[in-house]
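Okay, so here's the structure we're looking at.
A single protein chain has been omitted from the complex, and every remaining protein chain is retained in its original position.
Letters are used for the chains, namely A, B, C, D and E, taken in the order the chains are written, and counting of residues starts over at 1 for each.
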Amino acid sequence: MLLHLSTWQEVETYLSHSSGIIIPIGSTEQHGPTGLIGTDAICAEAIAKGVGEATQALVSPTINVGMALHHTAFPGTISLKPTTLIQVVKDYITSLTRVGFTHYFFINGHGGNIATLKAAFSETYAHVADINLPKAYQVKCQVGNWFMCSSVYKLAKELYGDQEGSHATPSEVALTQYIYPDAIKQAPLTPEVAKGYPIYGAQDFRQHYPDGRMGSNPALATPEQGQQFYELAVKELSQSYLEFLQ
Amino acid sequence: MLLHLSTWQEVETYLSHSSGIIIPIGSTEQHGPTGLIGTDAICAEAIAKGVGEATQALVSPTINVGMALHHTAFPGTISLKPTTLIQVVKDYITSLTRVGFTHYFFINGHGGNIATLKAAFSETYAHVADINLPKAYQVKCQVGNWFMCSSVYKLAKELYGDQEGSHATPSEVALTQYIYPDAIKQAPLTPEVAKGYPIYGAQDFRQHYPDGRMGSNPALATPEQGQQFYELAVKELSQSYLEFLQ
Amino acid sequence: MLLHLSTWQEVETYLSHSSGIIIPIGSTEQHGPTGLIGTDAICAEAIAKGVGEATQALVSPTINVGMALHHTAFPGTISLKPTTLIQVVKDYITSLTRVGFTHYFFINGHGGNIATLKAAFSETYAHVADINLPKAYQVKCQVGNWFMCSSVYKLAKELYGDQEGSHATPSEVALTQYIYPDAIKQAPLTPEVAKGYPIYGAQDFRQHYPDGRMGSNPALATPEQGQQFYELAVKELSQSYLEFLQ
Amino acid sequence: MLLHLSTWQEVETYLSHSSGIIIPIGSTEQHGPTGLIGTDAICAEAIAKGVGEATQALVSPTINVGMALHHTAFPGTISLKPTTLIQVVKDYITSLTRVGFTHYFFINGHGGNIATLKAAFSETYAHVADINLPKAYQVKCQVGNWFMCSSVYKLAKELYGDQEGSHATPSEVALTQYIYPDAIKQAPLTPEVAKGYPIYGAQDFRQHYPDGRMGSNPALATPEQGQQFYELAVKELSQSYLEFLQ
Amino acid sequence: MLLHLSTWQEVETYLSHSSGIIIPIGSTEQHGPTGLIGTDAICAEAIAKGVGEATQALVSPTINVGMALHHTAFPGTISLKPTTLIQVVKDYITSLTRVGFTHYFFINGHGGNIATLKAAFSETYAHVADINLPKAYQVKCQVGNWFMCSSVYKLAKELYGDQEGSHATPSEVALTQYIYPDAIKQAPLTPEVAKGYPIYGAQDFRQHYPDGRMGSNPALATPEQGQQFYELAVKELSQSYLEFLQ
Partner (left out) sequence: MLLHLSTWQEVETYLSHSSGIIIPIGSTEQHGPTGLIGTDAICAEAIAKGVGEATQALVSPTINVGMALHHTAFPGTISLKPTTLIQVVKDYITSLTRVGFTHYFFINGHGGNIATLKAAFSETYAHVADINLPKAYQVKCQVGNWFMCSSVYKLAKELYGDQEGSHATPSEVALTQYIYPDAIKQAPLTPEVAKGYPIYGAQDFRQHYPDGRMGSNPALATPEQGQQFYELAVKELSQSYLEFLQ
C-alpha cells in the first residue's frame, strides 16, 4: 500500500490495524561514470515497495535527497546538510505520530545517511515527548540498509569479490539495471580504481576518487544479478520489518 | 533528461550548454475522500517530466513532501515546517550552484508551498552570496504552478465551474487519474461541501472542512480531462521555462 | 488604542471584550531617489492607527524592518532574513497568545513581506499547538496589505495609470507626503524607468533597477492624494478587520 | 537625520563622511499600573533622536520589541527570545555593513536587553567575518543605556531616593510623561511594593511582583523631571557616541 | 559530591533532600604569554569543587569551552558561538530539570560568558515552560563569578593595584599556580601593556592587545596568593549558593 496512491480514509482504516510505516530514503549523488545519480533512491524505493507488498505495510514517498555532502564536488549531486536532514526526519515523524503512527522503518540506500538518521531518531524521540504527543513514548525508528543485509552482502562477495568496492558498487548498479533496464549506461572505466581512503570533505573526496568510484568495478553488473539482489533484500527486510513491529 | 537516471558525466556535459534545472515539488497531504495523498507530487512530477522532454531540460527528483501543516489533522499527511522547507530548498540550490547551475525552475503542485518557496528563494539568494559561490549573483529561481496556468484555469472553469473548488479539485484529481488510471478511487461524497473559509491551523481546518475538500466536486473528474490538463500545463510551463532561461 | 501607550491593566480590560490585535509591519528599504526609506513602515503604521481608532482595536508597535533582502545593495536598507522574520512573528504571537489574544491582523506596507508572513503564520499555528497554549486552536492570522485594497488600487490606476509601477510608487510616496509633509523630497528622476523584470538577488536587482524604482513615477505624488489613499485604506481595512474578528 | 525619513541617496552621501549609526532599542512590556507598555522603546527613541540631532548622526528605526520574557505573564508584553533577538541584531548589522557602515551605537531603554545585545555583538563580529564582508574587521558595536548614564542615575537618586526602584521607575515614567503628556496614567498604587527579588521566569516574576513594579514609586514622576532626564541623557550619550566614533 | 564520580542512585538520594546543583563554566582561551589556556575552566572547576565540599552540593562536570570569540585570533583558543552556548545551557538544564533539579548555580571563571549565560537563562526559563516540565516554574539560575567576589576583588586590588588589569590577571594566574604548581610558566613580558580599549571582534582584539594581556602584569602572581584567592572565593560563593537555595 503506497501512501501517495491512498486516500486519507484508507490510511485511517490502515491505522486501525497497524501503526507502522516504511519510509524509503536514498540520495541524489554521483555514482561513477556508469552509475545513475539516483541509484540510492531508486534502490531504496523499489525494495521498500517490495517489502510493502510482502508485509501489507504502508510505504511513504521516498526521501530522494539525503546526506551526500562529500559527493558535492561532482556535478549532479544534491545534498542536505545533516542538520537539515534531521529537521526533515523530525517533521516527517512528528506529522505521522500526531495521527497515530508509532513505528518508522527507514529502508535506506545510502551509507552516508546512516549516522544522520540515527542522530535524527534521538532528536525526534525527545521532540515528540517535548511537545507531549499522546503516543510519544511509543515512537520507535529503525534503519534497514538493503546493501548491508547479510544475504545481499554474501551474494555481492560471491559475484564480485573485491571488485564490489564501497561506492558505485556493481551490486547497486545491477539493482538499478534491473529496475531501469532502459537506463543502463556505458562509459570507459579505468581498470585501476582508488580505494581505502577515508571520506572527509567534498574536494578531498574528488581528489582521491577522481571518477567517483570507490574501489568498485560496476562493469560486472547485470540486470539479472540486480533481480537477485532485489529479491534477497526484500525477503530479509520484510522479515526485519515484521520483527520490528512486534 | 532526468537527473536520477543520468550519470555525473552526463550532467557535466549538460552544464556545458545549459545551467537550468527543473525541480518538481508537491505535497503529501489529504485530498478528500477520493483524492490521492500524493496528488500534488504526482502532478508536479508528471508535468515536470513533460516539460523536461519538451525543452531538453534536466529534471531533478521530486520534493514529495512540502508545506502542508494545515492538513496534518488528517491521517496520512506529512508536512515540513516552513523553516525546514526553506533549509531544504537552500541546500538543493547551494549544492547545484556549486557545480555551475544558476536557473532553478520549480514546477509546483501545491498552493501551500508558494509562500514558503518565495521566502526560501530570498533566503537562498543571500546565502549563496554570503558563502561567496562563484556564480552567486546569477542565481535565479522561479515557481511555475501548473494549476495556475491560464489555459489550465480556463479549462477547469469550463468543465467544472464553481465545483472546481480550491482543494481536492476535479482538475487535479483528473490529472492523477490520467497518470495512475489504476488508482482511481470511489467514495461517497456529500453533495454540499464547505468553501470560502480561510486556512489557519490544522485543527481549525479539519473542523471547517471535515472531509478535506474545499468547495470541490472531484466526482466530475475523468482521466481524459486529466490528459487535457497535462498537455496544457506542459505546453504553458515549457514556454515559461524557456523564457525564464533567457 | 495603542499598545505602547497603554498599561498592562488597560490591556487586561481590553482582553475582557476582544482578543484581536492589529500589528503594523513595514520595511526599511530604498524607495528610489525621492521615496523615504521608511515608506512601508510609515504607511502601515499610520493606517493601522486609523483602523485602530475606527474599530476600537488595540494596535501593537510597528515591525519597522521586514524582508527586503533584494534591496540590500542600496545604502540604508535593513532587512531580516525570512527565517529571522518567521521567528520574530512566532515570538510576537506566542507572547500575545499566552495572555489571551487569538486574532492577529497584520497591516502590511511591503509586498516583499507577504510570502514570509504567510510562512510565519503556518509555522506559528503549529508552534502554539506544540507548546500546548490553552488558546492554541483559536489562533488566526491575516495580512491586510493596504496597497492591495481594491479602492486604493482603483484610485492609483485613475491617478497614475501605468506610472504607478510596482516599487517607490506615487501612491505610497503620496501617503508618506501626507503623513510627513516636512519630509517631501526632490531629486531628478529619469523619465524612463526600468520595469517588468522579476526580483531575484540584491546585486541583480540593483543592476536592473539602478535608481531603485520599479516602473514608477513618484513625481506625480501629492500630499492630498496621500490623504485620499489613507482614507480609502483605513475604511477598507477596518471593514476587513471587523469581518476577521467574526 | 532619521533613516526612515531619508532617501537612499541621502544615506549614500552620509556614508561619505560617517560610517556610524544609532539604533534605538526598547521593549514592549508591562511597566506597572501607571507605566506605559512602550516605555522602554519610547524613551530610547526620543533620546536617540536627540543624540542624532546633537551629533549629526543617522538614527535607524527603533527596535520596539526586545527581550522581556520575564514580563510575559502580564497582558500586553511582547518579547523576542534571546536567540531571536540575536538573529535580528545580526541581520541589521549585516545589512548595514554590506553598504559601508561600521559603527553601531545602540541606545537602549531596557535592562533586560543588555545581556542579549552583548551576546549578539559577539555573534555578529564573527558572522560578518565568516561571510567575508569587506569591512568586517572594522565593525564595532556599543550599548548606551540611557538609564545608566551617571548624570541620570544621580538625578534619579536625588529626586526619588530608594523609591526609584528598578522597574517601572519614576525616572522612566517621567520621561514618557515628558514625551507623551497626553498619555499620563493614573491608577492606585499600593504604598508597599516588592523589591530585591531576583528575576527568573515569567510566572515567578509575576508571583513576586504582582503589580509589575520592582521597588518603585512612579507616582513621584512629573513631566518636568522627564525633560531633565531627557536632556541629561542626550548630553551624556552624545558624548559617548562621539567618543565611540573616534 | 561530584556528579561524574557518583552513581545515578546516589543522585536520586541527593534529590530527595536538595534540588540544587553547581555547574562550573570556564573558557579555553589565550591568557597572555604566561597564562594557561585553560585558566578560566581550571579556576571555576577548583572553586566549584571547594564550594561543593563546603555546602554538600552536587557539582556537575565543567563546561570547559565558553564564549571566547574575541580571543580566536590567538592559537589555542576554542570558542562556542553565543547561540551555541545558549543551546548547551538549555540542554543541560532541560536534562536536569526533567529528573527534579530546579536550582542551577553556575560558578563562572570568564567575564565573556556572563552575557551569554544570562541570555541562556531567559531562553531556558521559557523553554522548560514551553515543554511543560512539571517543575518548570521553579527553575532558577544564577551566575557566581569568582573574580567578582568582593573579597577577591579587594585582595587583588591590595596585592596588584592597577596591574591586576582585566585579562590574564595576576589573580587568576595565581590561582592556577596554586592548583597546578607544576605548570607555572615563564616568558618575557613587556613592561608596558595595552589597556582600556573595548572588546570587539577577534582581529581587532589581537591588534590592540598583541600579547593577549589586557592591562595586567601576571608576573606578580604567586601560588600562595592563589591559595588566598581560592579560599576567599570558596567562602564567598558558598554563602551565595546557600542563599540562592533558600
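The rule is short, and it goes like this: contacts are C-beta pairs under 8 Å (C-beta built on N, C-alpha and C of every residue); 3 or more make two chains touch, one makes a residue touch a chain.
On a predicted model such as this, the values are computed, not experimentally measured, just so you know.
Q: Wait, the hidden chain, what does it touch out of the ones we have here?
A: A, B, D, E
Q: Among A:1, A:54 or A:126, which one touches the chain that has been omitted from the display?
A: Spelled out, the listed residue whose C-beta touches the missing chain is A:126.
Q: With respect to the chain omitted from the figure, which of E:42, E:120 or E:199 is a touching residue?
A: Answering carefully, the residue with contact to the hidden chain is E:42.
Q: Where does chain B touch the missing chain, residue by residue?
A: So the residues of chain B touching the unseen chain are 131-132.
Q: Please give every residue of chain D in contact with the chain that is not shown.
A: 130-132
Q: For the chain that got dropped from the picture, name the residues of chain A it touches.
A: Touching the missing chain: residues 67, 69-70, 72, 81-83, 86, 112, 114-123, 125-126, 129, 136-142, 198, 200-204.
We take it that only the chains that are shown with their structure count from here on.
Q: Which neighbours does chain A have in common with chain E?
A: Common contact partners of chain A and chain E, which must touch each of the two, are C.
Q: If you tally the C-beta contacts, which comes out ahead, D-E or B-D?
A: Of D-E and B-D, more C-beta pairs in contact link D-E.
Q: Averaging over Cα atoms per chain, report the distance between chain A and chain C in Å.
A: Here chain A and chain C have centroids separated by 46 Å.
Q: In whole angstrom, how far does the Cα centroid of chain A sit from the Cα centroid of chain D?
A: That gives a centre separation of 53 Å.
Q: For chain A, what residues touch not just one other chain but two or more?
A: 131-132
Q: Run through the chains and report each pair that touches.
A: Per the contact definition above, the touching pairs are A-B, A-C, A-E, B-C, B-D, C-D, C-E, D-E.
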